[in-house]
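Below is one structure, written out as structure tokens, with a few remarks after it.
So, subunit A:
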Amino acid sequence: MRLKSLVPAIYILFLLLPIYWLVNMSFKTTNEILGSFTLWPRTFTFENYVKIFTDPTWYNGYLNSLKYVIANTILSVSVALPAAYAFSRYRFIGDKHLFFWLLSNRMAPAAVFALPFFQLYSAVGLFDTPWAVALAHTLFNVPLAVWILEGFMSGVPKELDETAYVDGYSFPGFFFKIFVPTIAAGIGVACFFCFMFSWVELLLAKTLTSVAAKPIAATMTKTASSSGYELGLLAAAGTLTIIPGAFVIYFVRNYIAKGFALGRV
Partner candidate 1 sequence: MKKTVNQKAWFFVLPVFLLVAFNAIIPLMTVVNFAFQETFGDNVFTWSGTLWFEQVLHSPRFHEALWRQIIFTSIILIIEIPLGLAIALAMPKKGPWVSVCLVLMALPLLIPWNVVGAMWNIFALPDIGLLGRTINGLGIDYNYTRQPGSAWFTMVLMDVWHWTSLVVLLCYAGLVSIPDAYYQAAKVDGAGRWAVFRYIQLPKLKHVLTIAILLRFMDSFMIYTEAVVLTGGGPGNSTTFLSIDLVKMALGQFDLGPAAAMSIIYFLIILFLSWLFYTLMMRNEEN
Partner candidate 2 sequence: MAKITLHDLGHSYVANPKADADWALKPLDLDFADGGAYALLGPSGCGKTTLLNLISGLLTPSKGRIHFNDLDVTHKSPEDRNIAQVFQFPVIYDTMTVYNNLAFPLRNRGVAEATIDARVQEVASMLDLKPTLMKRASGLTADGKQKISLGRGLVRSDVNVIMFDEPLTVIDPHLKWELRYKLKELHQRTKRTMIYVTHDQTEALTFADQVVVMNDGQIVQIGTPVDLFERPRHTFVGHFIGSPGMNLLPCEVKDGKAVFAGGIVETANAAAYKGGAKSVQIGVRPEFVTFGANGVQVQVMKVADAGRFRIVTARAGEHHIKLLVPEGATVPTGNGHLQFDADRTRVYADGWLVGAEGAAS
């Protein structure tokens, strides 16, 4: 028994090591990083974080990223809800093909869309706005959201719908007052996965933005190439990007198992 619990412990230790190294560096000066090798900052400093919180080029990066991630999550889940309902309750011409086509987009390599998206979003005048990224990400997130929500909805028997109609609810009334609360866990899981994929995806985010809507990822690369290796700053920036993710997992920790249990990741 004892030996068994060692396995997850060692694994988690392995997972935390690079993160610890990153956080370690974020509290050091770049000179210390390049000049010596220490497991704990010799001169503990907040200067990297201060720079990020006070320099607009930096903190705007975070705000821009958050903007499109939140916009995308809300958009993806909202349009996915009625569609998932349709797939779960009804049969219609082309339903299976449509479902498959949606899923196939989740499997599309972002690299294939890099250049075409660049041209498309420039053509519609959305280049360098958070909307471009939010919309582009729906390519992957909407099918995912539909898939997850459909799974949860199929677990709710049709009798619930029918009872509501018998009780006199109109369709919107039934949908928002009864159905949505029933699948709240599913909506939570869908939001989690949409947030996750949008927050971490960066090829499209960088391709579709340049200055105004630049996400934090692009800002980080600039640091590495233009003014040499400002490692301390880079580390602090990186550490800060972990926080929203940690936050979100904490909130949905009870649903993680359930969401994966559907096997519909």
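On the choice of candidates, all candidates are chains of the complex that A comes from, given by their letters.
Criterion: contacts are C-beta pairs under 8 Å (C-beta built on N, C-alpha and C of every residue); 3 or more make two chains touch, one makes a residue touch a chain; residues count from 1.
Quick caveat, the model's predicted, so the values are computed rather than measured.
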| item | value |
| --- | --- |
| Candidate touching subunit A in this complex, from 1 or 2 | 1 |
| Complex interface listing, subunit A residues touching candidate 1 | 4-5, 7-8, 11-12, 14-19, 21-22, 25, 33-34, 37, 39, 75, 79-80, 82-83, 85-93, 95, 98, 100, 102-105, 107-120, 135-136, 138-139, 142-143, 146, 154, 157-158, 196, 199-203, 207, 216-217, 220-221, 224, 231, 234-235, 238, 241-242, 244-246, 248-250, 253-254, 256-261, 263-265 |
